[in-house]
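Heads up, one of the protein chains got dropped from this complex, but the rest are sitting where they should.
The letters A and B name the chains in turn, as written, and every chain counts its residues from 1.
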Amino acid sequence: MSVTNLSTLQPGARARVKDIPKSGTTFVRLREMGLLTGTVVTFVRAAPMGDPLEFKLRGYLLSVRRDEARQIEVELLADGAA
Amino acid sequence: MTAEVQSLLALAVVAVAALWLARRAFAKRKHPGCGHDCGCGPKLTKH
Partner (left out) sequence: MQLPPHINPPAPKRTAASGRAPVYALVGNPNCGKSTLFNALTGLKQKVGNYPGVTVEKKVGTAYSQHGQPLTVIDLPGAYSLAARSPDEAVTRDVLLGRRSDTAQPDRILCIVDATNLERNLYLVHQVLDLGRPVIVVLNMMDLAAEAGMAVFPDKLAQDLGVPVIPCEAVRGKGLIELRLAMSRPDLALSKHAWDIPGAIAPAVAEIQASLVANDAKSPLIARAESLLLLTDQDSVRVAGSTPLSPRTAEILAGWQKRWSAEGMDWAGTLVSSRYDAIGRIAAEVVQPGTVNQGPSPSDRIDAVVTHPFWGWVSLGAVMCLIFVSIFTLAEYPMNWIDGHMASLSDWVKDSMAPGDLRDLITDGAISGVGGVVIFLPQILILFFFIGLLESTGYMARAAFIMDRLMSRVGLNGKSFIPLLSSYACAIPGIMATRTIEDAKDRLVTILVAPLMSCSARLPVYLLMIAALVPNERVPLATKVGIMFLMYFLGTFAAFGFAWLFKRTLLKGEPPMMIMELPPYRLPGLKDVALQMLERAWIFLRRAGTVILGISIVLWFLSAYPKAPEGATPSEQLSGSFAGMAGHALEPAIKPLGFDWQIGIGLISSFAAREVFVSTMGVVFNAEADDGDTAPLREALLKARWPNGRVLFTPLACFGLMIFYVFAMQCVSTIAIVKRETNGWKWPLFQTAYMTGTAWVLALLVYQVGSALGF
């Protein structure tokens, strides 16, 4: 299992959140939207111009900018590309 | 209606309109952000 951040995933890859920055209202809101340590996230696609990124978590789609995604540490799950 | 009567009536209407607009601008200051035009019910604005 490799540790990376949310912005580096390949489309279709699944990953489990390891760490989210503590401070900042943006990250509090991301937690409130259900993106918590331990949550499994699937990267769906990037927007046509490469930013923002679209993720699937807890059964819904969420768009997050690359700058924020970069600060979220994840571990890649093996069954990702399936 | 003669032209004079019409003029008098027209001036009266203008005066009413001007007074109403002025009063409205004044009332708005007392309740910032809520004029009648934005759909506030009479319950919300105290007159």
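The definition used in the following text is that contacts are C-beta pairs under 8 Å (C-beta built on N, C-alpha and C of every residue); 3 or more make two chains touch, one makes a residue touch a chain.
Not measured: the values here are computed from a predicted model.
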Chains still shown that are in contact with the chain withheld from the display: A, B
In subunit B, positions touching the absent partner: 1-3, 5-7, 9-11, 13-14, 17-18, 20-21, 24, 31-41, 44
For subunit A, residues in touch with the removed chain: 20, 22, 25-34, 36-37, 44-45, 47-52, 54, 58-65, 67-68
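Methods note: only the chains that are shown with their structure count from here on.
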Rounded Å distance between subunit A and subunit B, as computed from the means of their C-alpha atoms: 56
